[in-house]
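Heads up, one of the protein chains got dropped from this complex, but the rest are sitting where they should.
As written, the chains take the letters A and B, and residue 1 is the first residue of each chain.
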Amino acid sequence: MTALTTTLTAALSARTILIGWLLLPFLTAFLAAVLPPLARWLALLCCLATGAVAAAIQLGGLPPAFDLLGDYGVALQPDAFAAPFLLLNALVCGAVVLDSWRRPMPGPFLLLMVLHGGLSSAFVVVDLISLYVTLEVVGISAFLLILSSRSERSMWVALRYLLIGNSVMTLFLIGAALVYLEQGSFRFEEVAGTSSIAALALLLVGLLTKSGLFLSGLWLPLTHAEAPAEVSALLSGVVVCAGIAPLLRLTSTVPALGEVITIIGLASTVLGLLFALADTDAKRLLAWSTLSQMGLVALAPVAGGIYALAHGLAKAALFLVARRFPSRALQGWATRPLPAGVWWPLWIGSFSIVGVPPLAGYAAKSSLDGALHGPLALAVTLLSVGTAAVYGRLWGAPLSREPQLELASDPGTDPSWSPGVLLLLLALVVLGVVALPWGPALASATATAALVLLGGWGLHRLLEWLRLRERWRLPELERLSDLLGGIGVVGAGLLVILNR
Amino acid sequence: MTWLYLVAATAFCLAPLAAALPPAAEVMPLISAIAEQTDVPNLVSGVILYTRLYDTVAEVVVFTLASIGVRFLFAGEPAKARVRGLDDPPSVVLCQLSGTIAALIGVELALRGHLSPGGGFAAGVAGGTAIGLGLISGSASLSDRLYSQYRADLWEKAAVIAFVLLAALALGGLQLPPGQFGSLASGGWIPLLNVLVAIKVTLGSWAMVQLFVRHRGLL
Partner (left out) sequence: MDPFRLLELLILAAVLASFVGLLLRRNLFLKVLSMDVMGSAVVALFVLVGARSGLRSPILTASGTGTGTGVGFTAWADPVPQAVILTAIVIGLSIQALLLVVITRLSRIDPTLDLSSFETGGRR
């Protein structure tokens, strides 16, 4: 009898729940391949489970760190750092699943579930090899999702994505081997003890490339802009976080990395803003903005999670509605009216990314401000003006005044409001309101946001005037040889900075 | 630009040589700890299917994704009408003979993977080789028929599901009664997992090889 009770307690312990949750998406993915009618519900179940685990972590109901199978096993840390990333994973994947009720998903649900499971895993593992394996799971499922249309263009984009992703992960493995050679373990905390600068540089290059940061992240705009809308939402919303979450974890474990990550973060933000301001395509603008926002996420490990959450929710919503833009060209954007189901998400999402209260983006910006100090905080505010100028390019379009047209469209086409977008916007508002400071702080926050918006709009008008007079010319950096060369340059640069 | 890239790549790739070589670590504590935990002679199998089982789950998932992906990419292609294979009797006999040997080796590697060099992945590759040899020696259409008749793709997925389930039990800490060290039925879940991986990899490589033959006309 006692044996039975102990077995039952063991079965229901927090550990086993976590193990079950981590393996659930892989199990349901292949179950869905055998029983296709259940696929959608199983995918929803996985998202709900991840959301529940994120909530339980926040409430302190789960052990923050444990080893699977003894001292030499894989170490996991489902701690408060991972919670926002897990919530983001649950919400963005959940939104894509919800949308699939009205409109067929690109690619099978199996891929979505495997991607979801790989992402959850990437947010909690603290072992270099487990991280390598989960990042490859994420990379391959994203690759297959990108080429779900099997068009020739998507083949090329997907090939480029996987070729670069796998090459940098191979370099990452060299770094892991060097750490093991010196420390005899693959755990993150051992990385702090390594004396080999090269090992750090190799590991960082892998993670920087996966997170789409700076020169090593230049693969991102084309990939994110050319994928189907749902896949773009997944890629820009959560998949980039699979790189940046472990990067932030490593930064907080290895103090030597703090400075170089700050430099790369700022450089990435500036680079992304410049190209977003110059580009002529709406989806590419959104993708460049991801590159710049990831730079801000990298600035502070403490605020990174909430910032990535706010950005991911907003960007996923923007990419989901991007499918229904009348045209992707930014030229003449202000002359094409948008239906309400696009217009409102566009404004709410971009206001959140700029950091306007009471949206989640404001909570993220203020927690980032709290984590930074001195000139860095000022720089972030200035860069917000640039972000506002980028999104100012999308604000010109008027709201379409013809609701009849929407109703008349037959039910087979897109619904006017997609449930997934609604879920994401709701999350943005709820998370923002919960974190809102009341009293005088709110007034000053609103004033700052208003100033940023005004400055951004002014900058946008000024640039628009410049754009009319003369075409902007920025160097072409996205050829495959430049991407690969950029990886080498970032690696060599890391060596130089870390050697100081 | 290319010169800059080449210089940077050279510096980056050769940088590991700059650090001093650390002294060789003591490996005995690790060896005895793993031997004690896993209770199998082949410690590499022990690490793959016990201490680092979590990574292996992801690895199995990746391999299955690859076979699904290959199937998906070939799905839009027309099948080749004529399959080119070996047809002179000596080659056919040789292929069949070595195919049979490969299949037997596969079984051996799967069953005794925890005792001697081997393991599920190696066994699966041997099984896949056996099927590949059969395909190039004239049994392509028979193999195609068998594949669809017995729904081999579903069985592959079932093997993955069973693997993930058993892995969940093992990771959750549930243990099988320990057998005698070095006997076939020892090492807890390891032999079972090895066999499942072998089945999965055999079926997965069968699917890939079959598709290459069907859509390209030769292996």
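In this section, a residue touches a chain if its C-beta (ideal position, glycine included) is under 8 Å from a C-beta of that chain, and two chains touch if they have at least 3 such contacts.
If you're wondering where the values come from, they're calculated on a predicted model, not measured in any experiment.
Within the full complex, the residue among A:L159, A:A192 or A:A371 touching the omitted chain is A:L159. Checked against the full complex, the one of B:F63, B:Y147 or B:F163 touching the unshown chain is B:F63. From the options A:V125, A:L286, A:A435 or A:L484, the residue with contact to the unseen chain in the full assembly is A:L484. Annotation for subunit A: contacts to the undisplayed chain at residues 72, 129, 132-133, 136, 140, 143-144, 147, 152, 155-156, 158-159, 162-163, 166-167, 170-171, 173-174, 177, 180-181, 186, 221-222, 280-281, 284, 476-481, 484-485, 488.
Residues of subunit B that touch the chain left out of view are 2, 5-6, 9-10, 12-14, 16-17, 21, 24-28, 30-32, 34-36, 39, 41-44, 46-48, 52, 55-56, 59, 62-63, 65-66, 69-70, 73-74, 115-117, 119, 121, 181-182, 208, 216.
Heads up, the rule we're going with is that only the chains that are shown with their structure count from here on.
Contacts from subunit B toward subunit A in the complex involve residues 1-2, 4-5, 7-9, 11-12, 15-16, 18-20, 22, 25, 30, 33-34, 37, 47, 50-55, 57-59, 61-62, 64-66, 68-69, 72-73, 76, 154, 157-158, 160-161, 164-165, 167-168, 170-173.
Residue ranges on subunit A touching subunit B, taken from their complex, read 10-11, 15-16, 19-20, 22-23, 26-27, 29-31, 33-34, 68-74, 110-111, 114, 117-118, 121, 129-130, 133-134, 136-137, 140-141, 143-144, 147, 150, 174, 178, 181-182, 184, 195-199, 201-202, 205, 481-482, 484-485, 488-489, 491-493, 495.
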